[in-house]
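What you see is the complex with one protein chain gone and the rest in place.
Labels run A, B and C following the written order; every chain starts at residue 1.
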Amino acid sequence: MKNEPSNKRRSQFSLVMRRLPKNKGAVVGLVIIAMLLVIVLFGDYLTPYDYYHQDYMNMFSFPSRAHPFGTDSFGRDIMSRIFYGARFSFWVSVGSVIISAILGGILGTVAGYYGGVADTIIMRFLDVYQSIPGLVLCLSFSAVFGPGTFTTMAALGITGIGSYARILRGSVLQAKGNDYVEAARAVKASDFHIIVRHIIPNAISPMIVSMTMGVGTDIISIATLGFVGMGIPSHLPEWGAMLSEGRSYMGIYPHLVLIPGIFIMITVLSFNLFGDGLRDAMDPRLKD
Amino acid sequence: MTDHAFLEVKDLRVEYTSDKQIIHAVNGASFSLEKGETLGLVGETGAGKTTIAKSILRVLPDRAASIRSGKILYNGEDLLSASEERMRSIRGNEIAMIFQDPMTALNPTMTVGYQIFEAIMLHNTCEKAEGKARAEAMLEKVGIPAVRYHDYPHQFSGGMKQRVVIAMALACNPALLLSDEPTTALDVTIQAQVLDMMKDLKTEFQTSMIMITHDLGIVAEVCDKVAVCYAGEIVEYGTMEDIFDNPLHPYTVGLFHSLPDMSGKRNRLTPIKGMMPDPVSLPEGCFFAERCPYATEKCREIHPQLEKADGEHEVRCFGKENGKHG
Amino acid sequence: MAGYIVKRILWLIPITLMVIIFVYTILFFAPGDAARVALGNSASEEAIAEFNAKYGLDLGYFPRLFNYIKNLLHGDMGVSYYTHVSVSKQIADRLPYTILMALLATAFGLIVGLPMGILAATHQSTWIDSLAMAVTMFFSSMPSFWFALILVMIFSIHLKILPAVGYESWRNYIMPVIAIGLQLSAIVARQSRSSMLEVIRSDYVTTARAKGQKESKTITDHVLRNSMIPVVTITGTALAGLMGGALLIEQIFSIPGLGTYLFGGIASNDVPVVLGCVIVIAMFHGFLMLLVDLVYTVVDPRLKSSIIAARARKTNNRGVNA
Partner (left out) sequence: MDEILRVEHLKKIFNTPFGDLHAVDDVSFSLERGKTLGVVGESGCGKSTLGRTVLQLIKPTSGSIRFNGTEITDCSVQTWKDLREDMQIIFQDPMSSLDPRMAVWDIIEEPLKIQKKLSKNDRYQKVRELMDTVGIAERIQYSYPHELDGGRRQRIGIARALALEPKFIVCDEPVSALDVSIQAQIINLLMDLQKEKKLSYMFITHDLSVVKYISDEIMVMYLGQIVEKAPSDELFSHPVHPYTKALLSAIPIPDAHSRREKIRLKGEITSPINPKPGCRLAPRCQYATDACLSPQTVAEIKPNHFVNCCRATFENSGLL
């Protein structure tokens, strides 16, 4: 029920942070994400091999002390390759989600806040945009932008704006209906002030949750691209591409398929768990 | 008078658990009701009125709420220890309930007729056609043409929805009707229509009723007995005349003084200071002591009991023996 | 109601047109020379000029677009630059496999996911709920193509009880359908659980209990239907997505669906193939979204009444549930 009123200033962020640890799933997710981040940042120092080092004496070796995840068809150390791939998957997915969220967020906010003609145009555009398969958009944008890490990020990011725009439009509409917006207008607050100070803070929670989960979705998209040989340049290791390479040998050397897949899954799982926990922690209906 | 009352609630205690906090919603509420009477359960938000009513029917949310102790004797039978099957045969059949918000009390995806029909078929073994005919008759009774049987709730206005809810509650001619703020969500003129109708139907069906409300005006209009609820307990109980003409508990007195006077001049209102205590941590003494202008040391230390004042009039206050007011 | 449906279907025409223009524009500006890809790097300038003239590639942006749309109105989607096979014939050949797989996977998702969600919601906070939530969290995080590979490894390579590739027998579809459907079932289960929990708290469910209704009947009669709208939304969206072909699943199991065809088209800048697929997929998308909205009106009579204002509402709903 009612909290003992506090005389200290507490930010919204700290309120969420206080609730989050109570959610076991979120904690597990966060711990995995932290470990992943260590791999992303310090992966090079964690394995003695380079991801491209080929060792023809040690092809297809099963996990061992020397190669904890074994080696692939060229005798390359899978752990090193997984760690390198983590870097790519992580940055590209986080970057693309941020791009989607910013672009989609602007569209959604404009559509929801201003309504009328702007809303109609934006929503009709999204109707068109979202009836085009994501794969077509993503690969075509990749082709237009040319190959590379950043272009993959941009292509994925632009492809994903639709759902963010719709989510934010919905929650902006909801926030807009509240009297506190009227109250702000009554003290002659500008539209910009209202959007930044009142609408966005109240509408952003569902967006943050789907951004978190969106990182997971994009990791799968990146792996899909890698699997069909698009996205990252082919000489660099990528989880999806590793899966695709390992596929031919999976009858005899299942670790070639199992290990990249498990990494994809655990990464996605961690973001999903964290997002799920965030959703509960940011629910304004819940009191702490 | 028989040896036992029609309905007797004895020392009912209900708690809600949320996030490891225990909310003491009802703290030893006791009252009784004779057949054919209307009891007004008056109090403000959070006084535990709705919880008491839901406890009688045992439709509190399973996980969050628990009935800690007490007895609810209905014709001498303790409902709190009755089997779930027995409860099902009582719910809607012998005891029915009307909920506060007609907007949410009806299933939006079922025709209103079917929702009444459902109540009838649950407790009667009759042909479907007869059940339907009875449901239609109920609709007519509450002033809705039977042709609207197949309409959905959203096609009705708030007042009409509440009529449907009332039809549903009265469909099996229950002996006791629990009305939880049945008109709070309605406009005054519609409220007047619905209250008139409820009074008529109550007489026609000879139903006993517990009317839960925060509006003393409604109490004056429909109730025979009044129980004033505060922080999960009854602080004053008596006939309507007792309470309105001779209120004894400082809280009841305070409520009357908070109301703008409709007849006289504009005097400054004298509100009750402060707020109801937090149900998570209730004070040791009288729950009202904090806000009471007459509170003494004793009031803050010892929790008063509900004691007879005169006739049926009971009050939970030391003030009576202290002779300070009343 | 009929008028509404006709209007929505007519809406598909401008939408599809916009889709064509949009995709055509991106492809037009994408680098890559179709003639070079088709004829090889050693091809002579003349051969390339001839190729470009044959397919109208030497024309500018507007004439090409105009030609394409003109032909389309005559029911001609053109031919692939490389295989020279009619695009519409290829799509017609491949579509049945895609539709079959999409429908089976969606059915699987609902058949497994719904009961799981209902069970979890009705046993909230018990071990059943926790288990269901853990399992579904796990499955919804698993990439379906990886799961497909695992299935192949177990059932084709080791146990040798299911065929790894092919599309002739029903046994070919078991693994692809499970691989796609399991993830969908997890999403359906989580969504139906949360929306049921929302409905279970509502007043009319308490009203049903207060009428003396049995707990099981309360769930089936009052809770289920009212909690289905978000489930319909995600099922519809998922089905629409699958209509675009499940590229990797098709690749892994060698099923000749729309996904591989489309992918081949994009990879080789085969404009007629890409546009052809995109048109078909966009139409399916439009029809499915219409179907979803129609199912809404069946599930919830309130929406039927407000169908005049349906456009705004529809976009709202989707926005919130997406």
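Following the convention adopted for this analysis, contacts are C-beta pairs under 8 Å (C-beta built on N, C-alpha and C of every residue); 3 or more make two chains touch, one makes a residue touch a chain.
From a predicted model like this one, the values you see are computed outputs, not experimental measurements.
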{"item": "Omitted-chain contact residue, chosen from A:A66, A:I102 or A:A183", "value": "A:A183"}
{"item": "Selected from B:V59, B:I116, B:I218 or B:A295 as touching the chain missing from the view", "value": "B:I218"}
{"item": "Of B:D19, B:D62, B:D78 or B:D187, the residue in touch with the unshown chain", "value": "B:D187"}
{"item": "Chain A, residues in touch with the chain not shown (by the definition above)", "value": "2-3, 5-10, 12, 15, 178-180, 182-189, 193, 197-198, 201-202, 284, 287"}
{"item": "Where the missing chain touches chain B, by residue", "value": "44-45, 157, 159-160, 187-193, 195-196, 214-221, 240-241, 243-245, 254-262, 266, 268-273, 275"}
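The definition used in the following text is that only the chains that are shown with their structure count from here on.
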{"item": "From chain A, the most remote chain by mean C-alpha position", "value": "B"}
{"item": "Rounded Å distance, chain A centre to chain C centre (Cα mean)", "value": "21"}
{"item": "Touching two or more other chains - residue numbers and ranges from chain B", "value": "none"}
{"item": "Chain A residues within the chain C interface of the complex", "value": "25, 108, 123, 127-137, 139-141, 143-144, 146, 163, 166-171, 173, 206, 210, 216, 220, 223-224, 227-228, 230, 243, 247, 250-251, 254, 257-258, 261, 264-265, 268-269, 272-273, 276"}
{"item": "Residues of chain C defined as touching chain A within the complex", "value": "15, 18-19, 22-23, 26-27, 29-32, 137-138, 140-143, 145-146, 149-150, 152-153, 157, 241, 244-245, 247-248, 251-252, 259, 262-263, 266-267, 269, 274, 277-278, 281-282, 285-286, 315-316, 318-320, 322"}
{"item": "Residue ranges of chain C touching chain B (in the complex, touch as defined)", "value": "124-125, 201-204, 206-214, 221-222, 225-226, 299-302, 305"}
